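Removed: one protein chain of the complex. Kept in place: all other protein chains.
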Amino acid sequence: MSDQNYNFAYLDEQTKRMIRRAILKGLAIPGYQVPFASREMPMPYGWGTGGVQVSAATLTPDDTFKVIDQGADDTTNAVSIRKFFERTANVATTEETAKADVIQTRHRIPEAELREDQILVYQVPIPEPLRFLEPRETETRKMHALEEYGLMHVKLYEDISQHGAIATSYAYPVKVEGRYVMDPSPIPKFDNPKMDMPAIQLFGAGREQRIYAVPPYTKIVSLDFEDYPFEATKAEHACDLCGSTHSYLDEVILDDQGNRMFVCSDTDYCRSRRAAGHVGRLGTENELEASA
Amino acid sequence: MQAETSQFSGGFAAPAIDAAHAFRAAMNAMARPGKVFDIHGATPPSVISPAAGTLVLTLCDPETKVFLASDVDTPSLRAWITFHTGAPIVSPDEADFALGGWQALLPLEQYRIGTPEYPDRSATLIVDQPEFDTPNASLSGPGIKDHIAMGLPDVAQLQRNTVLFPLGLDLFFTAGSQIKALPRSSHISEKA
């Protein structure tokens, strides 16, 4: 049911135009963070207000919308955002990646490869990849302008000298089309290689008032060193429900003895594999529930 | 015979919905340089195409400054844009959006190209054409799988624009009810 008290997709048209202009600039300058006058949304900063504003400016009533948080459609914040758009934009929603036109995500890229006609909207907490090395916006903006990314390489190198490896496991910085260093949002580095994709990727950081974008087929390179190449790692297990060996896994503690199981973080991917007859070490979830 | 649009008519029938669809076309165009998309919803005065008029209504408002090139700077278009968007009409060096035919929009050097800190503070050109140019260039870069052929009004000038990256101009090309785009990020080579 659409809520008649608010404009389509909640935001007023002038706000949407402002966001839309920022999205176009973002697409034209891939990886550059476009300042935008983020509005106060009826949900807290830090809970996806940037992604929600980008989705609101992007959705049409013909779209089918999917929201995931940690790869799952049924986590509370994903449910809350999905409900918000059902109410304010009257859009159809789905949990199936393949059926979605616009997918808003927090912390994951779906396992299934996205298509040219799909749009992936990321929620971003801190859009500035250099922020934890240099807290001042005035400074980091200069660094981007001068393409001065030495500080980032020094940080990664210090990791190697201390730990013998690059100690960044999520929000792993990437270089976009050889120019801007970009924060891919806090996705696990396992997802980084997927960013070279046919779909449009839009990033919204509400509190920090930044929008950035990656057009389809844009070259995305995870920063690394020749002798310490980037590795897209995951738990070295198969999914205990669907048997997938290629998906990112959540580790679930089962009992007081510390027994664990590993399951796909992408709930739709896991469900569709099980529907297609794939079975993991612990059988299907239904069997598990039946035996519970 | 089609009646000429008055300044009050020719806007979106359903503003929020029409703008959402039109923006999708504009976004797809900017994200996929050289590809053509349908865009409609507005009926501007006949001096510009419906595609250009729709784009103006989708992106312009009192917060954006618009330059009208001499070939489209008519009282009727001024009145139409002012009534429907409230956008101030300005000189080229101040413009966020510049609208007109290619020749009338020149020289490109008169528009803002952004600053190293804020490359987004640049103008977007809406090049309105009777019909799109026949392909004379090959594009590659963000948004393009391998290569795409595109017709450009002046390859050499537009190559000079892309060299400015990350500064530079972004261009929409409109004709009839179709739109395509050339962002500053595309690499342009003369088509063999």
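Letters are used for the chains, namely A and B, taken in the order the chains are written, and counting of residues starts over at 1 for each.
The rule is simple: a contact is a pair of C-beta atoms (placed from the backbone, for glycine too) under 8 Å apart; a residue touches a chain by one contact, two chains touch by 3 or more.
In this text, contacts and distances are computed from a predicted model.
Q: For the complex's missing chain, which UniProt name, "Cell division protein FtsQ", "Carbohydrate ABC transporter substrate-binding protein (CUT1 family)", "YdbS-like PH domain-containing protein" or "Carbon-phosphorus lyase complex subunit PhnI"?
A: Options "Cell division protein FtsQ", "Carbohydrate ABC transporter substrate-binding protein (CUT1 family)", "YdbS-like PH domain-containing protein" or "Carbon-phosphorus lyase complex subunit PhnI" narrow down to "Carbon-phosphorus lyase complex subunit PhnI" for the missing chain.
Q: Could you tell me which displayed chains border the chain that was left out of the figure?
A: Every shown chain touched by the left-out chain: A.
Q: Touching the left-out chain: which of A:17, A:66 or A:108?
A: Spelled out, the listed residue whose C-beta touches the missing chain is A:108.
Q: Using the definition of touch stated at the top, determine which of A:23, A:57, A:156 or A:249 touches the missing chain.
A: If we include the chain that is not displayed, A:249 is the one touching it.
Q: Tell me which stretches of chain A touch the chain missing from the display.
A: Looking at chain A, the ones touching the missing chain are residues 6-7, 10-12, 15, 35-42, 44-47, 49, 69-72, 74-80, 83, 106-108, 125, 136-138, 163-165, 167, 169-171, 186-190, 207, 209-210, 233-235, 248-252, 254, 261, 263, 265, 267, 282, 285, 288-289, 291-292.
Definition applied: only the chains that are shown with their structure count from here on.
Q: On a C-alpha centroid basis, what's the spacing between chain A and chain B, in Å?
A: 30
Q: Using the touch definition up top, name the residues of chain B that touch chain A in the complex.
A: Going by the criterion above, the answer is residues 15-17, 19-21, 23-24, 26-28, 30-32, 58-64, 96, 115-120, 122, 124, 141-145, 165-166, 170, 183-185.
Q: Going by the contact rule set out above, which residues of chain A touch chain B in the complex?
A: For this pair, the touching residues of chain A are 7-9, 13-14, 16-18, 20-25, 27-30, 32, 34-35, 57-62, 141-142, 144-146, 177, 179-180, 198, 200, 213-219.
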